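One protein chain is absent from this view; the other protein chains keep their places.
Showing chain A:
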């Protein structure tokens, strides 16, 4: 029997070895020697994703994943009926999932019009109460200029119709390889483990299909293959990494939306990319899973998104469930003591026959 290295984290006092919060060296914390490889990860920049799904195909091919429909049912061709997304979700048979969202919004662009200029804008546009006609017209023009300028470099913005804009959001989702991985924490067999690259992988010959990891993942990534009984998820192509190759999805991505590399380098690259986009006025751009102070201690696979996380089917503020485990064990201990106390009272409070 081995005592899991995760157990040492349980005191919560060791700053390098905790149940939540930043961990500077997650691989070293898991017990690897100091000469372990650097932590690797994915930076998925959704602003350049074209939704081609080459990552999904490459992943299925390399990992010989079975075909399934948009609800994860194996060996079924099924259309989701909701969009170009027929993969639907991450699961045991889909380790990459390209989300597809079509959005539109009204925008005040100058219209060729037979009325007085500005008449067609009375409904929209910034109109400050109390300000004069001149002011509001100037503001509307500034806004128009801005909109035109932005549409040139926001890669996912197109125009359809004069007053309506449409954009497609596409994002290739994947296992986040969390710093504090709920699946890894709760696995009772040790089938899930932290690799020397800082990723989280299931050992198929150990997993007994208890399914605890499925319920523990705050992102809903890992799932059980029903006819097999065991659980499966992205390994970040552990087999390729050990041979010095990039993961299949990153290799296949034609736009470098999926970038693989050392995590610290990717983080720096992501920060720079975000700064560039912000500078260009893409204010909805944000990094997801980048912050090591978040509920899972930061993700090994993180994203640049152009809208709120839940739009892409991601939880807005995930927290590793084990963060609250000390409180739970305390409650269970007290409840067990309560049971003994009640039983003793019941015995003492009853007369002997």
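Going forward, a contact is a pair of C-beta atoms (placed from the backbone, for glycine too) under 8 Å apart; a residue touches a chain by one contact, two chains touch by 3 or more; residues count from 1.
The working rule: contacts and distances are computed from a predicted model.
Enquirer: Using the UniProt record as the reference, specify the protein name of the hidden chain from among "Formate-dependent nitrite reductase membrane component NrfD", "HEAT repeat domain-containing protein", "GvpL/GvpF family gas vesicle protein" or "Amino acid ABC transporter permease".
Expert: "Formate-dependent nitrite reductase membrane component NrfD"
Enquirer: Give the residue, chosen from A:26, A:65, A:170 or A:186, that touches the chain omitted from the document.
Expert: A:186
Enquirer: Taking the entire complex into account, which one of A:23, A:54 or A:99 touches the absent chain?
Expert: A:99
Enquirer: Sort through A:31, A:229 or A:254 and give me the one touching the missing partner chain.
Expert: A:229
Enquirer: In the complete complex, the non-displayed chain touches which residues of chain A?
Expert: Touching the missing chain: residues 1-4, 6-7, 9-10, 19, 80, 82-83, 85, 88-89, 91, 99, 101-107, 126, 139, 142-143, 146-147, 150-151, 154, 157, 165-167, 182, 185-191, 206-212, 214-224, 228-231, 281-284, 306-308, 310-318, 321-322, 324-325, 327-340, 342-347, 349-353.
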